[in-house]
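Removed: one protein chain of the complex. Kept in place: all other protein chains.
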Amino acid sequence: MSSDTLTASPPQGRRLDKRRFEWGSSVLLLPAGILIAAVFVYAVIYSFYIGLTNLSLLGPKAVAYNFTGAANLSRLVNDPFFLHSLWLTFIFVFGSGVVGATVIGMALAVLMQKALVPVRLFTGAVALIAFMLPPVTIAIVWYAASVPQGTLARIFGNPNSDPLFSAPLLFVSLANTWSLAGLAMLMFVAALRNIPKDITEAATIERVGAVRRFRTITLPLLKPTVVTCGLLMTLLSLGNFTIVWLMTGGGPGTATTILPVYSYQQGFEFNNLGYGALLGNVMLIITAVFGVGYVLVARGPRRKKGRSS
Amino acid sequence: MTSATEVVRPAADFHGLKRVAVRRVTAPGILNNLILGAIAVLFAIPLLWLVLASIDKHASWSIALPHFTLSNFSSSLSAGRGQSLVVSLELASIATVVATVTGTLAAYVFSRRHIPWKGAALLFVLFLSGVPINVIIIPMYQIFSQAGWLSVVPTAVFIGITGLPFEIWMIKNFIDAVPAELEEAARIENVSTLKIIWRVVVPLAAPGIGAAAIYGFVNAWGSFLIPLVLISNSAQQPGAVTVYSFISAAGVNYGDIAAFSILYSIPVVVLYLAMGRFFRGGFVLGGALK
Partner (left out) sequence: MLRKSRRLRINIACAATVAVVTALAVSGCGNSGTGPGKNVITVAFGSNYVMATAALAPALYEGLAKQFEAAHPGVTVRLIPIPGSPNDIITKLSLLYRSPSTAPTIAEIDSVDVATFAQAGYLLPLNKDLSGASWWQGFPQTIKNEAALNGTVYAVNQGENVQALAYNKVDFRKAGLPVPWHPKTWQDIINAALAIKKNVPNVTPVWFEGGTSDGTEGVALGVGNLLAASSDPTVYDKSTGKWVTDSIGLRQTFSFIHALTVNNLNAPVADLFNPNATGNATAYMMNPGAAIALASNYWGSSWLKNDAPAWPQATQDIGITPLPTVNGQGADIATLLTGWDQGIYSRAQNPGLAWQFLNLMMQKQNLLTADNDGEWIPPDTAYTSDSLYVNFGAPFQTEFAKLEPYATEWPGTADFPIWSEAFQQATGALEQSAGTTVSSAIQTMNTFVGEGLGPSNAETRP
């Protein structure tokens, strides 16, 4: 939505055809601005600096560390685990977060529209509880679910099978999707409420099938929410480090060493704060890239159809 | 709201005409409910362990018929752990208020006012949402320890700040969908901007602000590394940290952990139900048709 159509009264003598920055705005921005600057901006600058040093958590380089310039960067480029970690992160974040949680959230919301009240209430409650549980609990619950004699093994066949260690990335990804789908559902429920009923009713009268109705009418209208949700899920999945760490510790081997886990390991297990920070910076850049992509995708169709943001 | 069985109720004297009640159980309707129900059950399966273990005297990580006991609930709160739930409430409330209040103000500006390079600024705010915790924690620890802030309240403010970029972005989208014209009348009367925000914008964007607040609360509720590092008094650790006290070198106390986790989750669920009033009004998200 363009706020450019608002007409707050500009000071006299200035151009009226161009939007101006009102200094009054800064008062409103100040509280948030100060807090964000104090924490994030400082932390990011510090992190980018540390990423180029050999600072350690412990050991001789804990206090007497040096700026090492591109040494960490060349290590990154030659690091076989980094690419592997990047790939795992892609599967975890994009697969289970963006695609998985968004699709399930949307499915839940769409199905809930026409469901019986008790079914709808039960589903909403379970999905939301899954979202609201603290990460520690989610990790424990899913660990209990996916080990031998655990919930999934007992219910779906062989109690001695070992889902978690046979397919570790799959199960931490499932845990991730499970924990985020509730939020996606909330967003789609709201978005669906904003779709005018007359369009879908008209289609029903014209005897357009449910699936086709969904595909040609509902889905395009949900597109902005899909993109929004996708970005949200990316950020939240990247932050779901605790779940992976507690379930598998990045293992077995390096099967679930996604980038947040790898960065933590380097920084806090191997004491390489410098290299760990560099890996963290890579995550930041990935997020930024994704953010840019989102803005481009979100803006494009809007401008085309003349809709305001 | 339609349901699987479509019922057209007879309304007396509806324009003088009488309707006939028709009951139709539609096939798509049943399928709809079945699929939804199946998904819901799949979601509930992992939670099964949580419930069973919490009432099991000999809980382990496997699922079994419980030796029924409620003692896990009381023992999980022993040794000062109940106190940690109170600390969690304190921590999360302060964090949520800090983030939501400052976030709403900032979101209003992003939505309504002109800011040079607004697009880039917005992206920058999003970018900040992605900063991983272990990156921030070390410089923050230095600052906090030098300022003498290694206690609950400053930590709570800090946790709120970690959720702030996200909240700004979410609330901004909701405010976008509130028609700007509604503020025109107030502006003409020279009402101050703050008043406009509180009286016009916030009530209309309430569902969205509520959603952002829930996100902020959940974010703070589950925060583990930050309180562990920044709160030096161990009696003041929140529940997310205390849950580790059930894990010792001798083994994991599964029954207590499950019971504690259930108790620990209750406040968040209560919060959601309490805010249900806001959500029933309907979200107005960015991307809605105007």
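Note that the chains are named A and B in the order they appear, and that numbering of residues resets to 1 at the start of each chain.
Here, a residue touches a chain if its C-beta (ideal position, glycine included) is under 8 Å from a C-beta of that chain, and two chains touch if they have at least 3 such contacts.
Since the model is a prediction, treat every value here as computed from it, not as a measurement.
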| item | value |
| --- | --- |
| Which of B:35, B:48, B:64 or B:101 contacts the chain that the document leaves out | B:101 |
| Absent-chain contact - pick from A:94, A:165 or A:214 | A:165 |
| Interface residues of chain B (partner: the chain not displayed) | 60, 79, 94, 97-98, 101, 138, 141-142, 145-151, 153-154, 157, 198-199, 202-203, 228-229, 232, 234, 237, 241-242, 244-252 |
| Missing-partner contacts on chain A, residue numbers | 56-63, 79-81, 147-148, 160, 162, 164-165, 246, 248-254, 268-272 |
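Operating definition for what follows: only the chains that are shown with their structure count from here on.
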| item | value |
| --- | --- |
| Rounded Å distance between chain A and chain B, as computed from the means of their C-alpha atoms | 15 |
| Residues of chain A touching chain B in the complex | 1, 3-9, 19-22, 24-25, 28-29, 31-33, 35-36, 38-44, 46-47, 50, 104, 107-108, 111-117, 119-120, 122-123, 126-137, 140-145, 147-152, 154-155, 178, 181, 183, 186-187, 189-191, 193-196, 210, 221, 223-225, 228, 231, 235, 238-239, 241-242, 260, 263-264, 267-268, 273, 276-277, 280-281, 283-284, 286-288, 291-292, 294-295, 307-309 |
| Of chain B, residues touching chain A in the complex | 2-4, 28-29, 32-33, 35-37, 39-40, 43-50, 53, 60-63, 98, 101-103, 105-106, 108-109, 111-116, 119, 122-123, 125-136, 138-140, 157-158, 160-162, 164-166, 168, 173, 176-177, 180, 183-184, 187, 193-194, 197, 207, 211, 215, 218, 221-222, 224, 239-240, 243-244, 254, 257-258, 261, 264-265, 268-269, 272, 279, 282-290 |
